[in-house]
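In this view, the complex is presented without one of its protein chains, the others remaining in place.
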Amino acid sequence: MDNSMKLEFLSKSSNEGFARVAVAAFASQLDPTLEDLSDIKTALSEAVTNAIIHGYENTKGIVTISCQINNDTLTVTVSDSGRGIENLEQAMEPLYTSHPEMERSGMGFTVMETFMDSVSVRSAPGEGTDVTMSKTIKGR
Amino acid sequence: MDNSMKLEFLSKSSNEGFARVAVAAFASQLDPTLEDLSDIKTALSEAVTNAIIHGYENTKGIVTISCQINNDTLTVTVSDSGRGIENLEQAMEPLYTSHPEMERSGMGFTVMETFMDSVSVRSAPGEGTDVTMSKTIKGR
Amino acid sequence: MEMRYETAKRALVVSLSHDLDHHGAASLREKIDYEFRRRRARNIIFDLSALKFMDSSGIGLIMGRYRLSVAAGGKVFLSGVSPQLDRLISISGIYKIVGWAKSISEALQCL
Partner (left out) sequence: MEMRYETAKRALVVSLSHDLDHHGAASLREKIDYEFRRRRARNIIFDLSALKFMDSSGIGLIMGRYRLSVAAGGKVFLSGVSPQLDRLISISGIYKIVGWAKSISEALQCL
């Protein structure tokens, strides 16, 4: 492993911006383009927001972000120990959201899949959710 | 406690800049001035650099940064489980450095004390060092 | 965010800045809806040229304002869309329901 970091913070929405900046600063070591960085921030923001609003349902919990750099690849895992996902297939469908009344668009997982090279989700109801995403930064 | 975060990363010098950006992004929630932010980044950079070069002596280890916001006060603890400090009084003297050949200036602790409101150090030889610093951000 | 109202076109022009994420969306929504109702507006133009970051919470915000305008017999336009934002908005599919314009004035002309 070339480099790694782990970030834990309270499930407050005011930490969403902080989490994006921290992960982008870590990812900068791969010399990404501005577009790469924006992709990473957007995908991360989706996963962190989901942990806060769906995982912990706006109650107090800890969100954990682990990042690794291996060669040119950044791997990011966003974890919560919140309510978990009962029907993962349905959750990952574009436009599906369990909270339309909160004006969620149901596009979170689709955005992660579009902006990262790979996304995998492990979730158990009552235990929590881990979302692992990776992206390879092509040398310029 | 209003907000808190914990950051762990490998003791690589390339993480010094990342650590500064992450802590500054977290501290931004207190609406600090640019001068406050610069003070916090500078003090943090001293403590993180010390953990990497003195604590772990450039070998592989984990540096941990814990941050808390209580009302207007930011408290930051930088910890390593490296070699520790034998003579703390001497270490904290301005201009004292155990590594003049690495062009260390011996000003690290003095900078932390000047740029933060309080600094306290707990260290045990062979076990590691915790540096805790705090700064109150005056409302503008 | 800054808002202004174009009476002739009954259009609320919402200029977004900084980051549009879940954290900021709720208060933006409240302010926009308040102004929309107070002015008895029909149309909304989102000027995104000064926006630094947006994720799918922004898509949700735009979709919600679309419903509001449609209910008032109006339209929603987006202007100042950067290439990066364009990718996000494209995959969301909302270009099927909201208009796109190069600038605020072009959007006003389309109304």
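By written order: A, B and C. Residues from 1 in each chain.
Here, a contact is a pair of C-beta atoms (placed from the backbone, for glycine too) under 8 Å apart; a residue touches a chain by one contact, two chains touch by 3 or more.
Treat the numbers as computed from the prediction; the structure is a model and nothing was measured.
Shown chains touched by the hidden one, complex as a whole: B. Touching the missing chain, out of B:13, B:59 or B:120, is residue B:13.
Only one of the listed residues, B:32, B:82, B:108 or B:128, touches the absent chain: B:108. Within the entire complex, the positions of chain B that touch the omitted partner chain are 13-14, 16-17, 20, 35, 38, 41-42, 45-46, 49, 52-53, 95, 102-105, 107-108, 110-111, 114.
Simple rule for what comes next: only the chains that are shown with their structure count from here on.
The minimum number of touch steps linking chain A to chain C comes to 1.
With centres computed as the average of Cα coordinates, no chain lies farther from chain C than B. Between the CA-based centres of chain A and chain B the separation comes to 28 Å, rounded to the whole angstrom. Chain contacts: chain C has no residue touching two or more partner chains.
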